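First the structure, then my questions, so here it is.
With one protein chain withheld, the remaining protein chains of the complex are depicted in position.
Per-chain residue numbering starts at 1, and chain names A, B and C are given in the order in which the chains are listed.
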Amino acid sequence: MSNFQVRTDLALEARESISEADSELRGVRVEEYYREKEDVKVTKVMIDTKNAAKAMGKPVGIYVTMEAPAMVEPDEDYHREISECLAEELLELLPDADAEQSVLVVGLGNREVTADSLGPQTVDNLCITRHIIREYGKAAYNCERMNQVSALEPGVMARTGMETAEIVKGVVEETAPDVLIVIDALAARSIKRLNRTIQITNTGIQPGSGVGNHRNALTVESLGVPVIAVGIPTVVDAATIVSDALEKLLEEEKEVDVVKYVGRQQMNFSELNNMYMTGKDIDAVIKRVSFTVSEGINIAMEMRMD
Amino acid sequence: MSNFQVRTDLALEARESISEADSELRGVRVEEYYREKEDVKVTKVMIDTKNAAKAMGKPVGIYVTMEAPAMVEPDEDYHREISECLAEELLELLPDADAEQSVLVVGLGNREVTADSLGPQTVDNLCITRHIIREYGKAAYNCERMNQVSALEPGVMARTGMETAEIVKGVVEETAPDVLIVIDALAARSIKRLNRTIQITNTGIQPGSGVGNHRNALTVESLGVPVIAVGIPTVVDAATIVSDALEKLLEEEKEVDVVKYVGRQQMNFSELNNMYMTGKDIDAVIKRVSFTVSEGINIAMEMRMD
Amino acid sequence: MSNFQVRTDLALEARESISEADSELRGVRVEEYYREKEDVKVTKVMIDTKNAAKAMGKPVGIYVTMEAPAMVEPDEDYHREISECLAEELLELLPDADAEQSVLVVGLGNREVTADSLGPQTVDNLCITRHIIREYGKAAYNCERMNQVSALEPGVMARTGMETAEIVKGVVEETAPDVLIVIDALAARSIKRLNRTIQITNTGIQPGSGVGNHRNALTVESLGVPVIAVGIPTVVDAATIVSDALEKLLEEEKEVDVVKYVGRQQMNFSELNNMYMTGKDIDAVIKRVSFTVSEGINIAMEMRMD
Partner (left out) sequence: MSNFQVRTDLALEARESISEADSELRGVRVEEYYREKEDVKVTKVMIDTKNAAKAMGKPVGIYVTMEAPAMVEPDEDYHREISECLAEELLELLPDADAEQSVLVVGLGNREVTADSLGPQTVDNLCITRHIIREYGKAAYNCERMNQVSALEPGVMARTGMETAEIVKGVVEETAPDVLIVIDALAARSIKRLNRTIQITNTGIQPGSGVGNHRNALTVESLGVPVIAVGIPTVVDAATIVSDALEKLLEEEKEVDVVKYVGRQQMNFSELNNMYMTGKDIDAVIKRVSFTVSEGINIAMEMRMD
């Protein structure tokens, strides 16, 4: 209906924007369930075919979305119940989750831009074990099975002069982890999803996604190891929000010549291209949700002995 | 024409939004000049009467706006020519600029939210002299006349539990400076003014202005000492940008019932109230412009011996 | 025996350095107990008379020292049991602990110098309630009684040009809290006490103590409200550690002419005066212990309804 390029990193929103007929598209399956105790709604979008991938604008794979309204609010336990929920969903997507593995966690984004600092801030609170286990063995942690966790904050191209993908690829080749978990701040289409949704996918990171657009692909194809991506939408694209407001208006006022109007406004939109919209309390929110994510990863990485 | 509350902290924009007839409003004088060497356009808006103040939505006083397009771009000297320009304009507004004075510079805003960190980052690069002069005398700086410069970063209410005005008032009463210079990030109406405009005013800070809305009044009335405010617009209010886009559309399409539409959208706008729009490279921009401002103040504070 | 000025901010160490005969000094009472569950040894030194204060080099008052060896080690609950222990001891020293109070927490020290950043980092994790309660009443927290907590990070003189005491006094006079809790990094004499000891005292802060020496007095006499100081030793003075090593040697080698030697070395020591010694992992340690302290204060401030 619209010519505007609507941008969302959430598979959930990509699916919503497909019209009803299309949503029964072959090749896309959707499962939903509600975790009452934690007040978390989980939606799994499984894109099974290339056709479906094309229609959705997202690659073939599994996209788990946890909607957790409580996440934006302060909590003295940092929403441990949501962290536990995240740990479970993460382990389901992790290949070979029962085996001891070497896991490299990559915190994408720019520490100096608050809305883009989810990745770096998550990495700050991880329990890093690789160097200890390599030096002292698992005995150091007094348990039989133990994942080796390492972490990398590659920074952004404006400060490194290198693509994030170049840095990650180099480190992956040198340290040979079994799997990557990549954390990134995302762009949502709807303000209502900001900071209260976690998306976990086994498709890795696609070029052009994320708040900063600072990446090439980080995928099993490009890196040679499976890549699980964990993201939380922290911004809305400025162009998206304006186009959404306009579209709503245009739908209501039938007399308006949509196509003519869109053409006239195209140029105006270009100045919005490098802008995003975020909340005024984004510092407190990122501090809190990054802790929820890091604890989720910490819980998932501690392997149970049974 | 529109019922939307359009928000701008810039007197320049407030004046532009007054229709032509009104702009010859008695009580508002405007002077403009262009500094060719520095490529800076200076506009002085002088609001002389209460009536004019009411029409403009800004208190009686002088508002100097420096438009410096170069400011957003990297420069190995950190735009020293713009700093010198700022120093001159600042000294013109400073009462008793020829006398030795004790000047307290207050860096408003939230260091943890990039777009709101202009004040704190400016304060980081100031040349602080009050404690040295009080301990060792002016001899320490080898000059005859010397201002005593002190600086305060009061933080934001969410982290202190106190109004910024309470903290500043207490410190002013205890340390008795002759004048305050208050630095803050501002909201502009137009994306084109972001990060390339400096506003200097002798009216101090009004409640509800600034990126974070984190302040009560900081004025000569509330504090008992003159307050010069220096600000740079770093964000555009989300509600403003959407309303501007709509208004433009509505103006063009006469058939649309503006009033009806505005009424219907009111509710949607409320969710934009605590959001702002900013650029993706805001970290590099703030680092740069805060240095330009701090150098401007440093230059102004070094008193010439003649 | 020695002419060296030995510096310690810990009453516990001040007492140890008094020779045996003196330790039965009238006017000093000592109580010790061991909290087995938390593995915390608590020592209360009560200095009751001016004579005793002079001998100890510490003002009249109560000094509680919690020795908690576990505190330096990582813990997924951030040593909540030590926080609870701290909350109890804090409430014992707090005047009127049963009444609703307005409490200003002051984080002393320099955020930019890791070993001196205990105060600022503690303040970062406090639960700030004053502004909420003043705006919405206690109902906002759904409980009958509630302390109003505010927080201040005054910064250091090199960056503000003002004495910490000036800033704190101004803010106290303007916001009228009932009591102050002041957090600071301390200097210990013994490396063994670093980062695993918490001292709580009702004497406030004395000039010349702390890592940065950045303060005048913050006491009930200077501010007009009671001041509880909470500190953790994070550094050893360089001069102290060298003098301790020498003294030990000199005690063992009787032939050495101590007095002559000390005289000769005096000058060499002066270059150590602005130096301190700290551990290489001080960043991780401060992050951890500041969280333990902030949680202790948070627990103490939540008033129980009975």
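The working rule: a residue touches a chain if its C-beta (ideal position, glycine included) is under 8 Å from a C-beta of that chain, and two chains touch if they have at least 3 such contacts.
If you're wondering where the values come from, they're calculated on a predicted model, not measured in any experiment.
J.: Out of A:A70, A:I167 or A:V220, which touches the unshown chain?
T.: From the options A:A70, A:I167 or A:V220, the contact with the absent chain belongs to A:I167.
J.: With respect to the chain omitted from the figure, which of C:G27, C:G57 or C:G279 is a touching residue?
T.: C:G279
J.: Decide which residue listed in A:T65, A:T129 or A:S290 touches the omitted chain of the complex.
T.: Looking across A:T65, A:T129 or A:S290, the contact with the absent chain belongs to A:T129.
J.: Please output the residues of subunit C touching the missing chain, sorted low to high.
T.: 110, 112-114, 116, 158, 191-192, 211-213, 236, 238, 241-242, 245-246, 248-249, 252-253, 255-257, 261, 264-265, 268, 271-272, 274-284
J.: Can you list, in ascending order, the subunit A residues touching the missing chain?
T.: For subunit A, the residues touching the absent chain are 123-124, 128-132, 148-153, 155, 157-163, 166-167, 169-175.
The rule is simple: only the chains that are shown with their structure count from here on.
J.: Between subunit B and subunit A, is it the same set of residue numbers doing the touching on each side, over half shared, or a different set?
T.: Same: when the shared numbers are divided by all numbers used, the fraction is over half.
J.: Can you work out the rotation angle that lays subunit B over subunit C using Cα coordinates, in steps of 5 degrees?
T.: That pair's rotation angle lands at 180 degrees.
J.: Measuring from the mean C-alpha position of subunit B to the mean C-alpha position of subunit C, what distance in angstrom results?
T.: 40
J.: So, what's the distance in Å between the C-alpha centres of subunit B and subunit A?
T.: The computed centroid separation for subunit A versus subunit B comes out at 36 Å.
J.: Provide the list of subunit C residues touching at least two other chains, using ranges where the numbers run on.
T.: Counting only residues that touch two or more other chains, subunit C contributes none.
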